[in-house]
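Excluded from the complex is one protein chain; the other protein chains are retained at their positions.
Let's look at chain A:
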Amino acid sequence: MSNKIIQAIYNDDDVLMAAVKKVKAEKLHIEEIYTPFPVHGLDKAMGLPHTRIAIAAFIYGCIGLTVATSMMGYIMIADWPQDIGGKPYFSFLENMPSFVPIMFEMTVFFGAHLMVITFYMRSKLWPFKEAENPDVRTTDDHFLMEIAVDNNESELTALLEETGAVELIVTEKH
């Protein structure tokens, strides 16, 4: 099996969507698509599995809530109880209303930050990482679809030309 791939470049997201549907209808496997902006519905058209970031976010939120609760319990009640505004901090439950904003903020903070970090790790992104996209134009106004070639270069080329690709590049997989 050769390591060749074909890169089809499009200059419109609607054309790209139509092309993806056509390629999927032919039961061909799309390796990757590079776009300058998120294209609505592209993940569904490509048949990608549903994201599980929502489940992760819920878990992260729960962690944040737990951290905030135990943190406030330790700082304000266990370690150094104070009498603020005539409300001595002797019991967590009785002073709970004043902890609610912190509990809420920590839930959001943990949910948001851990979600971003998860997303970066999952997408294999880190500082100073070299860009993976094969063509710099995909950061501007072009869309690129990669399909593996499996002894069917000519049919594939014909098919992709039909879908309105503005450029076709056959290259070794890097």
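In the analysis below, a residue touches a chain if its C-beta (ideal position, glycine included) is under 8 Å from a C-beta of that chain, and two chains touch if they have at least 3 such contacts; residues count from 1.
Note that in this section contacts and distances are computed from a predicted model.
Q: Looking at what's absent rather than what's present, what does UniProt name the missing chain, "Quinol:cytochrome C oxidoreductase", "Spore germination protein KA", "Cell shape-determining protein MreC" or "Amino acid ABC transporter permease"?
A: Result for the unshown chain: "Quinol:cytochrome C oxidoreductase".
Q: Of the residues A:Ser98, A:Asn151 or A:Thr171, which one touches the chain left out of the display?
A: With A:Ser98, A:Asn151 or A:Thr171 as choices, the missing chain is touched by A:Ser98.
Q: For chain A, which positions touch the chain that isn't shown here?
A: 41, 54, 58, 85-87, 97-98, 100-101
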